[in-house]
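The other protein chains are all here in position, but one chain of the complex has been omitted.
Our next item is chain A:
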Amino acid sequence: MASFSDDLDQFRSEVAAFIAEKCPQKLRDMPANERTICWGGKRFNFSCDEQRIWMENAAEVGLTAPRWPTEYGGAGLSRAQEKIFREEMAKANAPSPLESFGLWMLGPALLAFGTHEQKLKYLPEITNGRVRWCQGYSEPGAGSDLASVQTRAEDKGDHWVVNGSKIWTSYANKADWIFALVRTDREAPKHKGISFMLIDMEAEGVSTKPIKLISGASPFCETFFDNVTVPKTDDEGNSRIVGELNRGWDVAKHLLTHEREMIGGGGSGAAGGILGSRSLGAFIDTLDETLMDDPVIRSQTMELEIDTLAMGMTLERYKDMAKQGGVGHASAMLKYAGTELNKRRYEVLMSITGSEGVEWDGEHGSLAPEWLRTKANSIEGGTSEVMLDILSKRVLELPSS
């Protein structure tokens, strides 16, 4: 495995050279959109050979998970190095080598709550793109009130039997494994009887049904568990539960905080899209130079540009704060403000593209579906209203009623 220099200037040139050599030019010339995201997994269809090559090349040196320890398949980079890596990728127009719920969610959960053996088993197959995970949290009766999950796992001695259903499981129909919140103690208070369980999607009794959204896409599924047998330990003796039995809510809360930072930061279907790395202004220039003569559009665009840049600084500041000791519940602010901003951005984009923007697959490609998709940003991972509740109770310490 190649090792990178700790000296930041030298690291920058090393990683730039790595990208230039290892990320095929063809991939860098392709416009970035939903279809060019590399998700990995056993059943993944690479959009082209170059996409697979870049994923494998990056995984080889741990750069699919830059901050994770090298023993678990990461590159062991510092936060400053990771920043530089992302900057250099943007400069070279190189796409992210791999995205997945394993990288975003399960990995951070295992790193915080897993045993060394669990990490050794599950993390490298995430970083090398071989296993794709999905998240089983929400249920038809447990949305904002997530802790009321009813999917239950019954203790049958050496295994669990799982029954119930999950909803809004992203890409469950394409995932290999699911990490799910299941009720393992039905007598305990609702936060105290939940466990964080790892379930093989190929197990007997697991089925999925895609949900068609207003955007026309079906990124989410319903996932059903019908007498699914989950061994308590796998062949190597690893528990299928992350963290302690019945303490899955602690893991879930940790992950929700993580998810909030990510969604606020523009992951998971947010931002990017049609703009890529362009400013709103630069995009508008490509449309029609008289657009900016409209004082309302001009004013909305200027406000949006200011707020976008300030939000970007805030994300950086919070990431640095997180590194130095945590931001706690204030991450709800990133989620709230970031998603509301993204919705505003797409409203303006729809407004400036006018009648050209309302076609499903017209001049501006997937703009309309992207716009529709943003409406979920302030619902998924906790609604804006739940975020405001968290901020008022946990950060501002306003009284409960």
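The rule is simple: a contact is a pair of C-beta atoms (placed from the backbone, for glycine too) under 8 Å apart; a residue touches a chain by one contact, two chains touch by 3 or more; residues count from 1.
Simple rule for what comes next: contacts and distances are computed from a predicted model.
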Per UniProt record, name of the chain withheld from view ["Acyl-CoA dehydrogenase, putative", "NADH-quinone oxidoreductase subunit K", "Iron(III) dicitrate transport system permease protein FecD" or "ABC transporter ATP-binding protein"]: "Acyl-CoA dehydrogenase, putative"
Contact with the hidden chain (one of A:N93, A:T314 or A:S351): A:T314
Among A:D226, A:D285 or A:D361, the residue in touch with the chain that has been omitted: A:D285
Missing-chain contacts mapped onto chain A: 83, 87, 279-282, 284-285, 292, 298-299, 301-303, 305-307, 309-311, 313-314, 316-317, 320-321, 324, 330, 333, 336-337, 385, 387-389, 391-393, 395-401
